[in-house]
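Certain chains of the assembly are absent from this excerpt, and the rest are unmoved.
Letters are used for the chains, namely A and B, taken in the order the chains are written, and counting of residues starts over at 1 for each.
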Amino acid sequence: MADAQGLPGMDRRTIYEKSCCGRRAYSLPATDVPEVPLDDLVPAGLRRQAPPRLPEMSEVDVVRHFTGLSTLNFGVDSGSYPLGSCTMKYNPRLNETTAQLEGFAGLHPYQPESLAQGAVELMWELGEWLAEIAGLARTTLQPAAGAHGELAGLLIIRAHHLAQGREPKRVIIPDTAHGTNPASVVMAGFTPAPVRSDARGGVDLEHLREVLAGGDIAGLMLTNPNTLGVFDENIVEIARLVHEAGGLLYYDGANSNAVLGISRPGDMGFDIVHFNTHKTFSTPHGGGGPGAGPIVVSAELAAYLPVPLVERAEDGRFFLDYDRPQSIGKMRTFYGNVGVLVRAHTYIRGLGPDGLRRVSETAVLNANYVMESLRGVLDVPYERRCMHEFVASATPLKEHGVRALDVAKRLLDYGVHPPTTYFPLIVDEALMVEPTETESREDLDRMVDVFRRIVQEAHDDPQKLLDAPVTMPVRRLDEAEAARHPVLRQRFPEDEEAGAC
Amino acid sequence: MPQAATDYVPHSDADMRTMLAVVKATSVEELFADIPEDVRRREPLALPPGLSELEVLDELRRLAAANTPASALVSFLGAGIYDHYVPAIVDTIVGRGEFLTAYTPYQPERSQGVLQSIFEFQTAICELTGMDVSNASMYDGGTALAEASVLAGSHTRRGKVVLSAGVHPEYRQVLVTETAGYGPRPQVVDLQAGAATDLAALARVVGDDTAAVVVQQPNFFGALEDVAAAAQIAHAAGALLVVVADPVSLGLLEAPGRLGADVVIGEAQSLGNAMSFGGPGLGFMAVAKPLMRRIPGRLVGQTVDLEGKRGFVLTLQTREQHIRREKATSNICSNHALNALAALVHLSWLGREGLAELGLLCTRRAAYLRARLLELPGVTAYTEGPVFREFAVRLPLPAAQLVEALVPQGFLAGVPAGRFAGQFAGPAAAGLDDVLLIAVTEKRSRAQLDAFVAAVAAEVDHG
């Protein structure tokens, strides 16, 4: 038995370790049709020999197990979550209410369209809104996430070139880009062509010209503001250069929270945009997903959008259009993460144009506020205003033997979720801070205060950081060990030696 | 000033002034000075004006009310999305803010909740499928299939993937679309009469250029495939066997891992997740040990903290895009973790016995309905042999017509196979317009089945 520890979630057995022979939570209707012998239904040869070892628990055990686990987790509902590039803003509960309305949640994708007019209308409307926000023409809601939107967009770029009898291979990607960009480029059959950033954090125009000169340009992918949190002032020139080289411009909209109603990617010269609804439009991230990554394209590219496309007929009816000969095909089974899209629709409908603008204004103000307050505390490599996020560097702390990761772990002890630390790669010991617009001044002040304290600790007593966290359910975890000897699933006693549960 | 639109920004005007002073700006405008004037937007976006919370809810209720959800009717729709009963505890648990509003668990010490739940989910998927390694989820069945194909291509370094036409036609379409520029080229093998895969034809096209063979169990028309035979064909040619599996069937049907599968993928919406017009569902993928470092997406592993206490972390991240960029096994980043949690809760509720019970109940009721329908004049078997919870019949009238006709009586009779006509060829493709795909979950009582048979009988008589 464990030592005295009164809080729940401290029983760290897995659900399989809590399982007990013969327990059950389920109930199912009694068999009301003739009890044909099982062999007559499904021949023994097709049937399972050994049952899957699912946990055997009573209902209260299941509830307690997951209630306990939840208390070991941290969400936006728990506190500030300034995870750069992830836009961990408040997820309105209204979104959950609307997504759970049976009229949406209970829809089968193959029920007659006439019985799903409300859902198709919602999708159509959301598509129109996203097009307006992007400053482009047509939307597909199919992609399940940002990375999936990237793939869809790149396949459209591919289709566009093929339609013109070309098959260029290179897609330009700045060194600040998120890892999904190069990975998507490869999956779409292209090769990434890296371009450097300049001293202000934007695309190095010189280098861009060089890369373009290499020819075979399919397009460029850019996040603007980029993952350093800076807006590329040369965007119009960049677009011109890429277009001149025959390439298309893809806007990774992960950072859209900075520019809603303020600057539209279409107006900047982009041809394709994806949005991460789970960042920009407040749909919850659920510990990893589901999100949605709708993409919007220019009128010229609309023909290539995946089927079905959501359409509105002359008579006002809404329908799914499969009759699109130039379409790249289908990006996913069915039509998209509709449950997520309902949330995004709810959010945009509530905020309206003024509310969306206020989102970006506040997100940018909050980031600048934290950045300015941290100048002198941490290194802030780019001496300019940031947009909705900024990257600080823990390099000065290295002399104390302390790294960004240690700062992150110590933040946990103070109840603040750490910023992103694994990228952008071009900043040493990066701490990418994105407060989002839903954090109050007090919370930002507290965050700054905690950073200050930790930096002070790094000077006075660096071991405190190296030992951190000390107030979490576990101390620092050995990730190297996990990778060296991967244990990716529960091992059962009988796997090692025979024996009952 | 009244607050007439939803607004989640906390600042009062006083806050704004204080903060602007700190950032040495006189207006918020100034903060955007880096944005060139010619790409600044001065007019408001042309969107409907914001609304208060209650008005938004009214509007969304209006839209929801413009639908008649399958869940509110006596529905026999399936074909990849199933109306299984989701126990009440699922929404409670996935609705807890600590799960719902968390990001991917990059900071494991503060994310043990979701990490442990994923570890438990991976275990459940491994147990169901009989495989060694499961990832933390995929988007859906179709994209999981595309990923499996890419995996097989890079593992075998071969350029072709052979798919049974019994694999969900939309999955096949997704595969075609997503791998257009990358990964092995697909080739489809038709079904034979009775709706099972033509294994002889399969054997003919599989060769040393084949990265993988893909079969679905039960297949799209509900027929039970000979997975072991498909495995033999694949393995004989040095190809992998990919099985598209229905997780609900796996309490009753043999685990694909025991029949030779190297990769098992599928859609697990029917565990714990609403139908939601087809998304978000829950793609999954499990592989045999040797493919562990090729699997796309997140993996959670067990480790210890510096005091030796067990904990869980994201692991083998060098497969992933956020570390390896263009060398990653996939571009997937966000996945469907919350849907995976829902599935795990549902599976924990069902438990070892419950899943088998559930499968048996569906099978019995499906068999009963099939038998009753086949007694009707003009109704004949399309799917032959044993089935699990879904089967297809050939009707004496167009299937879409029957579906329409029965809606006013509160039935959704099934999915007309004609909808997918373009995706089939060979003997099984003839006259698809008259074929109806019928799924029977535990929600369909015998009384409903009997009433449905009567309703179909009446239409068949008309027709």
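Going forward, contacts are C-beta pairs under 8 Å (C-beta built on N, C-alpha and C of every residue); 3 or more make two chains touch, one makes a residue touch a chain.
Small disclaimer: the values here were computed from a predicted structure and weren't measured.
Taken over the entire complex, each labelled chain kind is present as follows: A x2, B x2.
The rule is short, and it goes like this: only the chains that are shown with their structure count from here on.
The distance from the centre of chain A to the centre of chain B, with each centre set as the mean of the Cα atoms, comes to 19 Å.
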